[in-house]
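Just dropping this structure here.
Of the protein chains in this complex, one is absent; all others appear in place.
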Amino acid sequence: MSTTTLEPSIETHVHYLNVSYGIKSWLLTTDHKRIGLLYLASITLMFFVGGSAAVLMRLHLIEPQGGLVEPETYNKLFTMHGIIMVFFFLIPSIPATLGNFLVPMMLGARDLAFPRLNLMSWYLYMIGAIFTLSAIAAGGVDTGWTLYPPYSSAYSHTHVIMAALGIFIAGFSSILTGFNFIVTIHKMRAPGLTWFRLPLFIWAHYATSVIQILGTPVVAVTIALLALERLFHIGLFDPNVGGDPILFQHLFWFYSHPAVYIMILPGMGVMSELITCFSRKRVFGYSFIAFSSVAIAVLSFLVWGHHMFVTGQSVYAGLVFSALSFMVAIPSAIKVFNWMATLYKGSISYDAPMLYALGFVGLFTMGGVTGLFLSSLAVDVHVHDTYFVIAHFHYIMVGGAVMAYLGGIHFWWPKITGRMYPDGWARFAALVIFVGFNLTFFPQYMLGYLGMPRRYAVYPAEFQVLNVMSSAGASILGIGYLIPLIYLTWSMRYGKVAGPNPWKAKGLEWTTPSPPPTENFEETPVVTEEAYNYSAVGEEA
Amino acid sequence: MAEHQAQSAVMDPLAHQFDDLQQQHEASNFGMWIFLATEVMFFGGMFAGYTIYRHEYFTAFAAGSHLLNWKFGATNTAVLICSSLTMALAVHAAQTGKRKALVTFLILTILLGMAFLGIKFTFEWSRDWNENLIPGELIAGHPFAPQGEILKQLQEAHAGLPQVELFMFFYFALTGFHALHMVVGIGLLTVLTVMAWQGRFSPERFNPVEGSGLYWHFVDIVWIFLFPLLYLIGGIS
Amino acid sequence: MAGHVVPQKVYFVIFALLIGLTGLTTWVATLDMPSPWNTVVALAIAIFKASLVILFFMHVKYSSNLTRAAVVAGFFWLAILLVFTLSDILTRQWIPQSTGWTTTIESPH
Partner (left out) sequence: MWSGFPLRPDQASTIAEGFDHLFYFETAVAIFFATFIFGTIFYFAIKYRRRSDDERPPEIEGSLALELTWTLIPSALCAIMFFWASSLYFTNSRPPTRALEVFVIGKQWMWHLQHAEGPREINELHVPVGRPVKLTMTSEDVIHDFFIPAFRVKHDVVPGQYHSIWFEATKTGKYHFFCAQYCGAQHSGMIGWVYVMSEVDYEQWLTGGAKNESMAASGADLYQKLACITCHGTGRAPAFNGIYGKPVKLTDGQTVTADDAYIRESILNPSAKIVEGYTPIMPTFKGQVSEEELLQLIAFIKSLGTEPQKP
């Protein structure tokens, strides 16, 4: 990236990309924008690694007997897919790239509060990723991303400890990001930027950070205990000496349920930015959206037991967790309806980011309402650990979070690089992804209801038709993801010069040149109006 | 530009992202508190496990607790409280700009911290090692295998050995992580002492002293819970 | 800038209290109280001691609400973890156990 020669028109001002050159200037940078890009590159790599595993899985599942690999290998594939996608792609995706880039800019600050910790966070991420990737290279891990003992602690013969170490380290990188955001949002807002003038992107990241700092330590210590158990046969989760394997599940989901909101809340933040900008309207129900983010963050810690309805958890605890799971759905519903209402009487354009945004709203809804099936006790008994669950979370994580991520990348791409991407291609890719996605994952709902268990390398023949459909969809989806990779890379060099505010968007980040200078703003901005004041758009133009 | 930044970092205690010292101070203080909240949750995971097993195997946990010597536990509690006092006084000295007092109190704190670790290692853990009370195969070739008097004591208490082993695991995990925090703390304080000696702190700028103080007190608080929860289960005689 | 400077006397008083309370916990542990009370008292004292350290040594008594919120959040989340985990463990036994199995050594009917 540092060697990219930039066209004169961008060269005219000094910005964070051309202020210094060379590998060292990147690897030792403390500029939040450059760190965001370091993350962007590494996360994209991890996405394609995880995605390749998914492609192999889908190819394998075309035939009931499993056409491609041995069951042992298949097990390693979904484990590596799950671990990489969750811990190394989706959790850091929006916060560590777009969040890193934008949080200080949206606040009118020069950088995050602790720039060196921010860089350290990226290094921790990389070390974690290297551990996990070497676990894979050394032969893989086959425990599932949930790492349930006693299988993971006593029976699996694979490289559990190395992978666990990777997750442990990556956990601290996530904590550091959240930590930095919270302090920055509290202490470094520009003059006049009161809480209720903040962009909703910031509220979403604030809620996310709360989860990161309070949840992640628990999974870190849990995974450390698991590793100790495996190494030294302590017996903590081993029923033979009175240990309780279900305790692990409690500790694991105490983090991992809130973690799913780490994955979706930032996406919701992106949504609020995109929908307002491309319908040129102030967001409908600002404070409801803002507070629903906080409500989700708090409630998310009270529902983890819904992953354990049939594991031997007390039925009474199940009852409480079920009720609370329904409650956590309400704030999400509020958000969806408020976005819809924002579109009403807007001035809606179909730029690529908006296409992703509209896709998000619909697909997230579908994933969300099927989450309600799962929080219904009796229904979960049947669909737990079937493809219904797989479909549920891919609808939210791929249909929701990844769509939001792509939407956000396209939206802020001109700000990040100073150049536009080819618009036609972008819209085309959005469409391909939408179609491929539905074809991949809708059949999985049906498979799940019919009773096909997840993590099956071999399955009864009656499930084949739906599996073939799903595999076909996955290849469309995979191609859909390749297109942006190509044209975005291309546009870094050949794209049209974008100018400071190609979308006529509101928000402090659009008031500074693209790409922004290292210090973000020539002088600290003073904020005098509320967010999304789109009625003023015409005047500037 | 970068050079300018690097330069200003040395000359000027104000980092470039902050507007003024006040903001920088507040950010670092608040950051420390947030960090401590994550620490609470870190220990919290272990406490949750502890609580559950203590509830399920109370007899064994009480018997295991009786294998520990509460006198060392109590002494160490007192030592840590003393060190918290000296730490608080060190911060006070920094606030009021008394360089000598600051250095003295920091050194005292370090010495007390080392005393704590010394007692832990020499009187407690080494005995556990000699009596084969180290759980699991934490140390190769040295499995958990209580013998002689201790074994009899456990049998008389009708405690299942595997459950006592669980207790010992929590004992080592919790005190071990605690000791690790102490070691880190001592390292931090050593750096601070040198800096204080060089006169790098002033009533305008003592964030590092304050932050390390908070950390040190937190470690003390953890021990305040560990003492009754590990040493005093089921009463002492 | 230097924040609130707490008089040294306060530190010494708190210190004395803490040492006294340590003695108290130890003494209480020698008493033979009915089942949960030993634990309850020990924990109550520990919480009190921790509060003293937090409020005075750590200056929370003199700090902003933001700092207090961070403290409360830490412990509140810890409580969530403990309470909800226990809600499972403590109620598992409540499951109505079927006692109705009547099959005897000979086969049914």
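All chains are identified by letter, namely A, B and C, in their written order; residue positions are counted from 1 within each chain.
Following the convention adopted for this analysis, a residue touches a chain if its C-beta (ideal position, glycine included) is under 8 Å from a C-beta of that chain, and two chains touch if they have at least 3 such contacts.
Values in this document were obtained by computation on a predicted structure and should not be read as measured data.
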item	value
Contact residue for the chain not shown (choose from A:77, A:228, A:466 or A:505)	A:466
Given A:90, A:457, A:474 or A:531, the one touching the chain that is not displayed	A:457
Touching residue (missing chain; options A:88, A:114, A:286 or A:421)	A:286
Residues of subunit A in contact with the chain not shown	71-72, 75, 142-144, 148, 150-151, 154-156, 239-240, 242, 244-246, 279-282, 284-288, 310-312, 315, 318-319, 322-323, 326-327, 329-330, 333-334, 336-338, 340-341, 343-350, 358, 361-362, 365-366, 369-370, 372-373, 376-379, 381-382, 384-386, 446, 449-451, 453-462, 464-466, 534-535, 537-538, 541
Missing-chain contacts mapped onto subunit B	57, 59, 158-160, 163
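Please note the rule applied: only the chains that are shown with their structure count from here on.
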item	value
Centre distance in Å when subunit A and subunit C are each reduced to the mean of their C-alpha atoms	36
Averaged-CA centre spacing for the pair subunit C and subunit B, given as whole angstrom	18
Shared interface positions of subunit A, touching two or more other chains	186, 214, 218, 247, 250-251, 254
Numbers and ranges of subunit C residues touching at least 2 other chains	66, 73-74, 77, 81, 85, 89-90
Subunit A-touching residues of subunit C, taken from the complex the two chains share	66, 73-74, 77, 80-81, 84-85, 87-92, 94-95
Subunit A to subunit B touching residues, read off their complex	14, 19-20, 25, 104, 109-115, 175, 179, 182-184, 186-188, 213-218, 220-222, 225, 228, 231-236, 240-244, 247, 250-251, 254, 518-519, 524
Residues of subunit B that touch subunit A when the two form their complex	1-2, 15-19, 23, 26-27, 30-31, 34-35, 37-39, 41-46, 48-49, 52-53, 56-57, 135-138, 160, 162-163, 165-166, 169, 173
